[in-house]
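All protein chains but one are shown at their positions in the complex.
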Amino acid sequence: MADPRDACGVLGLYGVRGAAPMATLGLHALQHRGQESAGIVTGHNGSLFCRKGMGLVAQVFSGSEGSSLPGEIAVGHVRYSTAGGSSLANAQPLVGRYLGGEVAVAHNGTLAAGAALSEALARKGALFQTTTDTELFLHLLAQEQAASESAVAAMLAHAGPAFAAIFLFPDKMIAARDPWGFRPLVLGRLGKGYAVASETCAFDQMGAVYEREIRPGEMVIFDDGGCRSRCFGDSGGVTARCLLEHIYFARPDSVVFGATPHVVRWQSGVVLAGEFPLEADLVVAIPDSGVSAAMGFASALGLPVERGLIRNHYVGRSFIAPGPEARAMAVRMKHNVVREVVRGRRVVLVDDSLIRGTTTATLSRDLRDAGATEVHLRIACPPTRHPCLYGVDFPRREELLAHRYSLQEIQERLHMDSLGYLSLDGLAGIFGAERDSFCTACWTGNYPV
Amino acid sequence: MADPRDACGVLGLYGVRGAAPMATLGLHALQHRGQESAGIVTGHNGSLFCRKGMGLVAQVFSGSEGSSLPGEIAVGHVRYSTAGGSSLANAQPLVGRYLGGEVAVAHNGTLAAGAALSEALARKGALFQTTTDTELFLHLLAQEQAASESAVAAMLAHAGPAFAAIFLFPDKMIAARDPWGFRPLVLGRLGKGYAVASETCAFDQMGAVYEREIRPGEMVIFDDGGCRSRCFGDSGGVTARCLLEHIYFARPDSVVFGATPHVVRWQSGVVLAGEFPLEADLVVAIPDSGVSAAMGFASALGLPVERGLIRNHYVGRSFIAPGPEARAMAVRMKHNVVREVVRGRRVVLVDDSLIRGTTTATLSRDLRDAGATEVHLRIACPPTRHPCLYGVDFPRREELLAHRYSLQEIQERLHMDSLGYLSLDGLAGIFGAERDSFCTACWTGNYPV
Amino acid sequence: MADPRDACGVLGLYGVRGAAPMATLGLHALQHRGQESAGIVTGHNGSLFCRKGMGLVAQVFSGSEGSSLPGEIAVGHVRYSTAGGSSLANAQPLVGRYLGGEVAVAHNGTLAAGAALSEALARKGALFQTTTDTELFLHLLAQEQAASESAVAAMLAHAGPAFAAIFLFPDKMIAARDPWGFRPLVLGRLGKGYAVASETCAFDQMGAVYEREIRPGEMVIFDDGGCRSRCFGDSGGVTARCLLEHIYFARPDSVVFGATPHVVRWQSGVVLAGEFPLEADLVVAIPDSGVSAAMGFASALGLPVERGLIRNHYVGRSFIAPGPEARAMAVRMKHNVVREVVRGRRVVLVDDSLIRGTTTATLSRDLRDAGATEVHLRIACPPTRHPCLYGVDFPRREELLAHRYSLQEIQERLHMDSLGYLSLDGLAGIFGAERDSFCTACWTGNYPV
Partner (left out) sequence: MADPRDACGVLGLYGVRGAAPMATLGLHALQHRGQESAGIVTGHNGSLFCRKGMGLVAQVFSGSEGSSLPGEIAVGHVRYSTAGGSSLANAQPLVGRYLGGEVAVAHNGTLAAGAALSEALARKGALFQTTTDTELFLHLLAQEQAASESAVAAMLAHAGPAFAAIFLFPDKMIAARDPWGFRPLVLGRLGKGYAVASETCAFDQMGAVYEREIRPGEMVIFDDGGCRSRCFGDSGGVTARCLLEHIYFARPDSVVFGATPHVVRWQSGVVLAGEFPLEADLVVAIPDSGVSAAMGFASALGLPVERGLIRNHYVGRSFIAPGPEARAMAVRMKHNVVREVVRGRRVVLVDDSLIRGTTTATLSRDLRDAGATEVHLRIACPPTRHPCLYGVDFPRREELLAHRYSLQEIQERLHMDSLGYLSLDGLAGIFGAERDSFCTACWTGNYPV
């Protein structure tokens, strides 16, 4: 149950006819990474053209809005939804003008040193007009007073973790990933041009061909001279790729950090089954987040996977008035039990993660009401106890179930007959030789930077 | 791949505080039955109150619109989406005034004798203001010139198949199902009041308790005297429940015609596996329509089910400009292949039905491009060759793949290594003693009325 | 201060290329006759095409909506705004289908016998789907079961007063005015085609040339055979043209009942000056309703007209929260005093009519606060004491100031130093030989039918 929300999806196109309409397609495929706002900026004849709005890509670019942005070079962005602080002013890509001319930026991540950078800039007279740290990139660039490759490299070197970002100038595009490689960014070819995106599912949608990851500390410059690579900084050998991308952010069909999330999740289920086996009648995934892990879990134990829960994909949150039954009704707007499947049977619920646990508690009750004789819970990642500093929008620490309660207490609060979390060792083992290249701070509290 | 669209979902509440806000919840759970328009009419202090609009329930009843409709008695409707003929004038519930006072109706189905009824009414001076046959109910009632139970019974006796309909008067509600029982309609209790709906998933959402189906030829009257039943007509012993409800219309978690669609679909997969077994490496469902059948199919053959296709639940149709690559791009807006799952493997695709086949042909190509060595197709219902006269919005006969081509030709057009359709006998067998109580006209051409 | 609101404006075009876009222009010129909703129906290739919406013409037909309605024959309508009973279902033109085929109607007026007609129709099984009496035309036509000229004539003969209406069939248009001639309707030429409208200002906007009034009891048929006239009924010699059209409904620049409202109003001011002369420093019109009469009044007395009140044409009603100062603030959203003009001077306020008087009372206080030493009121029509049965949306009788209070009381309640209403005799005298051809029921209570 993915309570944490990713900090956005980014997309860049260079040398692509009808770059903006094509970018709407790609952003649509990245929609799972952010539903708050969407935006595209294109470059044409020495100027930037921008359209942004609140809502889904299909809402912001309904009709022919996309087509009205001219040019063969574009950067796009989808932003996650937050309760209060969201606003059109924070919608990306951000566009600014400075001594080097016009520039736009689309950013996935969080600048861990944002507060310090912000204060230093303010002391130089900087004026901030948004409440997002993405604006810092533009200010740092304005300090460099140029739009050259070197100016961008110098700016990126100052930014620190964590970012996957794409910069658009009227005549060139630069994509970059921080030296630790927290957030994903992939490079591909689209016809005679180039594409950059957070995940390869955007490439599949646009018909682009995946070439490789952009490397930690690498910036790739796209201009009249084609596409070339440059290193702008290093992390002293530390790689810290965000494992949550594999656990729940990325689309199962993407290639992320060189692997396919569906496959990673399936394997996590297999390992979890080895760590917490049990006797049961069937495995039920919490749809859609737990489906891949549930399949692996069931196959390892030789249990059937059945659809004991059905997800309603229509969003209806707004109907629920506050009141006694309101919370349970809200849960049922998304998930409903298939009674005939669970009646009289021992059920293992599998999910990718467990953050606040409120939904899971309701589902457990609903399953028992429907006649399940036992309800067990298996979580395909370790207990989440620490907030993220590198780009994931977490609940506050006090809201994290595993921060507040012992495993025994959690099992009781969720009305489970048993509870098992995948061990960090088990999870890391899936990646073999690459097991130490990931950030695991939200489970361990060991922050890599 | 459910190309046919259902003719709507209906909902009625009687004796329920805040009937309209509660109805929005129930309609939201029925949203899969119609996305074109939504509407609710309530009765209060001798008058009807109405709100309708184009779009999803959550769009029409965003904010507090639902709450502004007063009363403890309500009827609601969601309508399917059509390309051209759709308009707000056709949105239901329809409301009219006649000698008997005000009345509203919500209807699921199609009046097969609509043209004849319409002409007879016109010869009596009737004025039609919509293009939906649902309006005929109101005209037939206006001919009766009363709002009594008997007037409604007489009107229903004239209507002929096919309908599940709910009538709302300022002080009573009447729910009725045609004598053949084509379309589903269930009865439940909600607190001290009553609920009627197309499917039980609406009851689960509202916290209502399922009691029973409303029987073919039965009308149930809800008024100050409580709830009572009356027979208004019979079909000479013929029952003709729509099997497509089980195959793909109804939500898997509902109870429809006394059974659970997920379970029926799973069993259809099992029988299909018996009729068309094969050697393969994995079973892939076309999500979400084929998931239940694929699970049954795979379990019967001892094959793994894997997520070889991922569905994007965000709707983005509007982006696609016409052009050479447009159709394939449009298919990929909804489904994408998980390459690592299918690479080098023999894949069996399973879906609930096959109507036009355009999407399936693209998926087959995409699977082979991703490295699948074989692609087989298994369809969990018979070849669909005939249009429906009883409430399902089908493509024209010439667009039905199985009407135009032989099975061999279909296999070739879809680039499949083999193709198997579930036999009618195999499908009917799932229902045992009730096997002859279903309408199978879209497969056999034998129209029951 | 025109509190009463007219019952709509109508427009018809026959044989005009791009009839719908041209009709939007004409309706825009008739916008003062109704701001609640706007609609256009066109005929093309044997079918009707319709677009209606709530709001101004420019809102309903923003963008290219008008252009998307095909055909060279169109009927349009603007509807007045009411507080509660307004809804899209009542927006005109109304469209229906009956034995004679499709038909649309746009209507200005009120059928005085509406309740009786409605009950008679209901007894024949009629089903009503709106709450406007305009629907009765369609039902009466459906009773005739044909679309012939004779069927329309028979239907019109049954309708009684008051109407100016335009009927659209897929291949012909019929414009008609009731035998008493309550509401205006004019005929003109537009290129090689024809135009019909409530007022000639629509002709000026479209470039049409005024030919003549459609006569009381006349219907004009436009079809392949050109344009021809037919008499469908007579009133026994009684003509009852609505004088309020000249007093305040019609645009000053139109030709209505053969005269120009600005000129009639000017003359009413002249006569009023003769009936209630006074010594004063300046004449101030309540803008814009009193401007023409104030000019005539001032010229007759040799007084200067000055702009002592300025009208804000931006509509801002929605801002005002209920509260102590709210009413005065609301008045000032529309009118503000020019202090330097009125300070230390004796002011004569002139308006076209006085219905509820709430605004006038506030203006009187504001003028005195600004330093006016005297404030007199002159009203260019008789005291309005009776509601209208023929198409004007009046306040309830109890809200009519002149119904509740004596002239002396009115003068005191409005804080006026003197008060004069134009006499009916004085008003009628303006029309010379035609003085008895008008309905004066709202002043005299003598209802002509």
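Order as written gives the chain letters A, B and C; numbering starts at 1 within each chain.
Here, contacts are C-beta pairs under 8 Å (C-beta built on N, C-alpha and C of every residue); 3 or more make two chains touch, one makes a residue touch a chain.
Quick caveat: nothing in here was measured; it's all calculated off a predicted structure.
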I'd like to know which visible chains would be in contact with the absent chain if the whole complex were considered. A, C
Determine which one of C:V337, C:L401, C:L414 or C:V449 touches the chain that has been left out. C:V337
Among C:L25, C:M54, C:L88 or C:A154, which residue is in contact with the omitted chain in the full complex? C:L25
Given C:R123, C:R228 or C:R307, the one touching the chain that is not displayed: C:R307
For review purposes, identify every residue of chain A that touches the missing chain, sorted by number. 88, 94-99, 122-129, 131, 135, 138-139, 141-143, 145
On chain C, residues whose C-beta touches the chain left out of the figure: 21, 24-25, 28-29, 31-32, 56-58, 61-63, 66-67, 201, 204-207, 251-253, 255, 260, 262-263, 266, 291-292, 295, 299, 304-307, 310, 312-321, 325, 328-329, 332-333, 336-341
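Please note the rule applied: only the chains that are shown with their structure count from here on.
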What topology does the chain touch graph have (line, ring, star, complete, other)? line
Round to the nearest whole Å and give the separation of the Cα centres of chain A and chain C. 60
Cα centroid separation between chain A and chain B, in whole Å? 35
Dist(centroid_CA(chain B), centroid_CA(chain C)) in Å evaluates to 49
